[in-house]
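All protein chains but one are shown in place.
We just call them A, B, C and D in the order they show up, numbering each chain from 1.
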C-alpha cells in the first residue's frame, strides 16, 4: 500500500457495466515524510473518503478484495482513511491536529 | 487506474486465438492535471472509445474482469470514457466543453 | 500491453520442469512512436515470432492466459505480431512497407 | 521480494471491514548493499516485526498468501525478519552484530 491524498473525482457515464455505482477518486501519492510526489492514481472508494483526506490504497488484484470491488475491472482501491502515522517515534501526520 | 488519451490503434492478424475480435488502442498516459506523459499503453477497448477520447484504463488481472476480456491474455483494458474530472474543486477536463 | 522488437533468444537447459518446450525471446521495448527504449523483457513466444518482428507482449498473470503458458511460471508472453499501428491517423509502423 | 527497514506505523480506524486487526508498518526500501532508497511501502505485518528491523516484504497477490492476509485488500506483506545477508561471500548485514 501507499499513502495518498484525495484531490478530486472522475466522472464517467460510458463504462463497463460492472463499474456501476463505483466512485472514482483522484489520489496524489505522498512519500513517507508526507511530501506529495508527481505520481497519482485513480482509485475506487470503499470507505467514504472525502476531499483532502489522507488515505491508504491498494493496487492490483488486491484492489478487488473489498466487498465493493469484488469481480470488477478495478485495479486500485482506497481501503482506509489514515488517522496518523509516525516514523522513528515522531509523528508525521495527525488527522485531528 | 490511470487516465489516458486514445491516440491510435494497433493491427495484428497473427495472434493468440483467444485475442480474436479484441480491438487494441494506443493510449498515451496523462497526469492528473491533464498533461501528457512519456508513458503509453496498448489497451483492449471494452467501451467503444474513439480517437481523442480521454479514458480510464485498468491493468494486470483487473484488465480481465470485463465480459469482453475475461480469460484472455490481455493486461490492460479501457473500462470507461471520462466525461470530466476535478482537482480541489476546480474542473480539469470537461468532455463537452 | 506494450510494443517491442524481437532482438534475440535465451537458452536455458536447467529450469523448472513446467517450462519445458517454451521458447524465450529477448524483446526490446519500443515507445508509441517506435523509438527503442532502454527497457527489455524476456518473453515466452506463443505466436512464432521471428528476429526483427514488432510484437505485442502481456505481463503478469495475463501472460498465463495463452494455451501455451497456462499454469507455468512465466510472467511475460508475446501474444501478437504487429502488422501496423497509427497515431492520430498517421501510420507509424507498417510491417509490409 | 525486496529488503526494507521498519520505520514506523500507520493508524487507520475507518477502513474496509476485512482489514480489522492487521497492523500496517511503514517500510523504507533498502538496496542490496543496504543503502536506503527514496522508495517506501506500507505493508501488513505477519511476523511481529519491530522498529528498526530489516525485513523481507512481498507485494501483489503474493502478499495475500500468508494466513493473516488471505482474502484481504492488502498488496504488501512483511513475511520475514532478516537475520543477515551476504554479497559475493562478504557479509552486508548481520542483525546480531
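Going forward, a contact is a pair of C-beta atoms (placed from the backbone, for glycine too) under 8 Å apart; a residue touches a chain by one contact, two chains touch by 3 or more.
Model, not experiment: these values are computed from the prediction.
K.L.:
Check each of D:9, D:28 or D:61 against the chain that is not shown and name the one that touches it.
P.N.:
Answering carefully, the residue with contact to the hidden chain is D:61.
K.L.:
Would you mind spotting which of C:49, C:63 or C:79 touches the chain that isn't drawn?
P.N.:
The missing chain is touched by C:63.
K.L.:
Extract the touching residues of chain C with respect to the undisplayed chain.
P.N.:
Looking at chain C, the ones touching the missing chain are residues 7-19, 24, 26, 28, 38, 40-43, 51, 59-61, 63-64, 71-76.
K.L.:
Write the list of chain D residues that the hidden chain touches.
P.N.:
Against the left-out chain, chain D lists 1-3, 31-32, 46-48, 56, 58-67, 69, 77, 79-89, 92.
Going forward, only the chains that are shown with their structure count from here on.
K.L.:
Express in whole angstrom the distance between the two chain centres, defined as the mean CA positions of chain A and chain B.
P.N.:
Result: the chain centres lie 20 Å from each other.
K.L.:
Using the touch definition from the top, which residues of chain B touch two or more other chains?
P.N.:
Touching at least two other chains: 59-61, 63-64.
K.L.:
What is the complete set of touching chain pairs?
P.N.:
So, checking each combination of chains, I get A-B, A-D, B-C as the touching pairs.
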